[in-house]
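All protein chains of the complex are present and in place, except for one that has been dropped.
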Amino acid sequence: MLETERVSKRFDGLVAVDAVDLAVERGEIRGIVGPNGAGKTTLFNLVSGLYGVTGGRIRLGGRDITEVSPHARAAAGLGRTYQTPQIFPELSIFDNVAVGLAGARPPSLRDALVGRRRLRHDARAAVEATLGFVRLPVGLGALAATLSFAEQKRLELARALMGGPAVLLLDEPAAGLNRVEIDALVELIGEIRDRGVTVVLIEHNMKLVMGLCGRITVLDFGRKIAEGTADEVRRDPLVVTAYLGRSAGAGV
Amino acid sequence: MSEFLGLLVFGLAIGSIYSLVAIGFSMIYRATGLLHFAHPDLMMIGGMVGYTLATRTSLPMPLLFVLSGLAVAGLSWLIDRFGFRPMRRQGALLNLIIATIGWSIILVNVALFVWGTAPLSYPEAYLPKGRVIGGIVIVPQNLAMLGVGLVAMVLLHLFFTRTVVGQALRATAENPVAAQLMGIRIERMMTLTFLLSGFLAGGAGVLVASIVYANFDLGLIGIKSFAAAVLGGFGQVGGAMVGGLVLGLVETIGAFYVSSAYKDIIAYTLLILILLVRPQGLLGAGRTRPD
Partner (left out) sequence: MTVSWLRGFWTPASAATVVALAAVPLLLGGSPYHLFLLNTIGVFAMLALGLQLVLGYGGILQLGYAGFFGLGAYTSAILTTHHGWPFPAAFVAAMVVGVGGAVLMCPIVRLRDVNFAMATFVFGLILELVYNQWSAMTNGPIGFRGIPAPTLFGLTVLEPQHYYYLIFVALVAEYLLIFRLLHSPFGTALRAMRENETACRTSGVDVTRVKVTLLLVSSAIAGAAGSLLAHMNGFISPPTFGWATSVALLMMVVLGGVRSLPGAIVGAAVIRLVVEQTSVLGQHSNIVFGVALVLFMAFLPTGLAGLAGGLSARMPWAARFGARSVTP
């Protein structure tokens, strides 16, 4: 569903991502892990189009999107959330989520002039449904800035889901959440997968990753150093070394 | 051939003026991200101050250059210190840019008030007879412009590359956050930026005004230095130097061969074309891809 073929990113001498191959199957929940600075978020930025690749190709559903702009990738079915929720604080809940429709229905002059009632009605229904799905029971008119951190993460997720993505990139969805919220998150991600969305997530919370993800890809210094099921990865000496240091790895 | 030589000298001379103003403009942009719309008017003030000094004191040209430069440097700093710095905390760049437009109007009106509307010529003594080279009148001033311009550029280049302060200034312009982490005092660098750019503008003003005339309108010439700054790669100081010279040449040659009425349009169209085709300017390095 989502493939990167030898994708690299170099910033004037610093190689952030080095020839990473990734092949995520449809319906998977894939975990991307690695120490800080391993290039995980950079990889996400490459996939969503915020950075241009300095090498390699990216494919979404078989289609090469390497040269495609970020908004077109979103329209093609790529959703994304960020490490810190990138919401629009001064906009209402409704507006925040409704922006997610932009891929499917680009905001146009024409829509502003004709057929507004119908549009409003449909959009409202869709937004309410999505908010219900992510379990965010707030009034449509409230300002996004009034939400708590965990709620803002949900809001961002709702926005990403509005576009009906085929692939969803979640960057540290559990960061800053307490245990109860994390459990709810795990359940939600499962439900998202059940709806047919392929999920790729970056996480530091190992328990979550091991429990939720079918397969895990490990990055270090911009390179893929391991890939496999939770058990396989857990036992890989390279992975242990990367996380705990050389001496620890030697003992495995 | 001699015609060409005359054009060359004249073009480079006026280009030096553009460069001097453009360098300051670029430096400010580099350091603060600000489009300083009042900067060309600082040049104008330099020309006016120079006029007053010339008529009152008959000091030699180089001194006029330096004194006016210092005066304008002070003014530039004052405007930054009391006009811009308090606003920097707000964080809205757009507001600042609009504010510089306001300052431009203020400067022009102050000049109008103090010096009146009539164009003022520098005393005879400052305008020795020029020679005609290939149909173009070349006044020693032109050579002075060229000379001063080149000297200034060489000095600046050395300053930026060889001295600690100069390198610190560049670092601040390139990446204020990193510079701060390295221990460079940002505010001090910004102060220096405004002082230096003001000095160059003031001096350039004297050079121009002594040939043309001193008038509140002089800022319009300076506006073309925007084109020079962009031409050379916005924010690149070396580029501003080159951009100014190139602009001066293109404009002079264009005016001669095409039409002098449209000379300004040539400069501006060139600017827009550059922005479109190569936004990073002739010398600018780097990517055009967003983010």
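Descriptive notes on the structure:
Order of writing sets the chain letters: A and B. Residues in each chain are counted from 1.
Going forward, a contact is a pair of C-beta atoms (placed from the backbone, for glycine too) under 8 Å apart; a residue touches a chain by one contact, two chains touch by 3 or more.
A quick note: this is a predicted structure, and the numbers were derived from the prediction, not measured.
When you scan B:Gly102, B:Pro123 or B:Gly147 for touch with the missing chain, the hit is B:Gly102. Here one chain is not drawn; of A:Ala19, A:Val99, A:Leu188 or A:Leu238, the residue touching it is A:Val99.
On the side of chain A, touch with the chain left out of the figure occurs at residues 48-50, 69-75, 78, 80, 82, 86-92, 94-96, 98-109, 111-113, 116, 119-120, 123-124, 140-141, 143, 159-160, 163.
Although one chain is not drawn, its touching partners on chain B can still be listed: residues 29, 33, 35, 83, 86-87, 90-99, 101-110, 112-113, 117, 223, 226-227, 230, 234, 261-262, 264-265, 268-269, 271-272, 275-276, 279, 290-291.
Keep this in mind: only the chains that are shown with their structure count from here on.
Averaged C-alpha coordinates give centres for chain A and chain B that are 48 Å from one another.
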